[in-house]
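For chain A:
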Amino acid sequence: MNPPRRTQIIAGSLLLAGLTACVALVQRVDAARPQATLQDTLYITSPSMVRRLSLGYTGLAASLYWTRAVQYFGSRHHEYAQSYELLAPLLRLTTALDPKLLVAYEFGGTFLAPPPPHGAGMPDAAVELIESGIRANPDKWRLYYALGFVHYMERKDYAAAARAFQRGSEVPNAHPFLKLLAARMATQADDPATARMMWTATYDTTQDNMIRDNAEKHLRALQVEDDVTGLEKIVDIFAQRFGHKPGSFREMAQRELLPGIPLDPFGQPYQLTPEGKVLVRQPEKFPFLHKGLPPGFVQPFGSR
Partner candidate 1 sequence: MPAIETFALEKTYAVGFWRKRPRRALHPLTLAVEAGEVFGFLGPNGAGKTTTLKLLMGLIFPTAGSAQILGLAVDDPAVKAQIGFLPEHPYFYDYLTARELLAYYAALSGVPARERTRRVEAMLARVGLADSANVQLRKFSKGMLQRVGIAQAVLHDPKVVFLDEPMSGLDPVGRREVRDLIEQLKAEGKTVFFSTHILSDAESLCDRVAVVHRGELRAVGAVAQLTSAVHGQVELIWQGTEVPASIKALGAECRISGENSRVILPEANVEAALDLLRRERRQLISLNPVRTTLEEYFVQQMNQKQAGA
Partner candidate 2 sequence: MNHPITHIAANTFREAVRDRVLYNLVAFAVLMAGAAVLVGQISIDIERLVVINLGLTAVSLFGVVIAVFIGIGLVSKEIDKRTLYTVLSRPVRRWQFIAGKFCGLAGTLAVNAFFMGIGVFGALLYVSRRLQRADSYVLVALYFIVLELLIMTAIALLFSSFSSPLLSAVFAFSLFVIGSFSEDLRGFAGMSNGLAHWLTTAAAYLVPNLAALNVISPVAHGEPISGSLILWNTLYAAIYCLTALAGTVLIFERRNLK
């Protein structure tokens, strides 16, 4: 083999070997680094600094931070995280770069306020974020709705919620349900129907997939809770009428107390316990469910 050829072969092999080795080494290096540094470093925290660094291309920078915020929340949520420290700063940076990015405020409302693992557990931060959004976009009814939602759902401050819905209803082209919701806050705040109305409103009007998904999960949980409550009532009626608890739903259907075997929102039949309690067969599919759970069942958190 002549020298130039040999050099080529050696160089070629080195190249391939080097590339493979680099890939393996990157993985080793990452494994050796402390976990915290990987995700949780927000190098620049000052919005004005980020504005300057983006050299005027704030729209794009905002899109990038928004993407990062969504990714951050999504991946942590998937891993049953108990804290989401960076979510609020990321959303603040996003909205500082582009105050008109409405979906960022909505996202903050939906995912900053609820307790972990479904949210960051920072309802006050959520309120602050949405209020800043309202200052920048006073004519967007969606933001008032999001504000009222947080006050209602997480802070249980029905008066504040009512105020928010009222303000929102006064904005031109506001969705009519804002007026309805404002009214309901006064008298029917605790009514589960109100909660259901709100989740339906969110589900129908949001443009963001994650928010819609979240609303759908809540609605399913509410549906199941309604079903369980209703079914247990019928079980009581059965017991009163026939003197003993029903053995199964078929029995109840045979006695014409039920039209058929009741199914949960996923099409699975409910379970009837000997004590007359109604349970869901696959409780892990209902992350927000509080009723109809088997005794001792603890939510594994965060199924997407």
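Per the selection procedure, all candidates are chains of the complex that A comes from, given by their letters.
Odds and ends about this structure:
The rule is short, and it goes like this: a residue touches a chain if its C-beta (ideal position, glycine included) is under 8 Å from a C-beta of that chain, and two chains touch if they have at least 3 such contacts; residues count from 1.
Because the structure is predicted, anything quoted here is derived from the model rather than measured.
For chain A, the touching candidate in this complex is 2, chosen from 1 or 2. Considering their complex, residues 51-52, 55-60, 62-63, 66, 98, 100-101, 103, 207-209 of chain A touch candidate 2.
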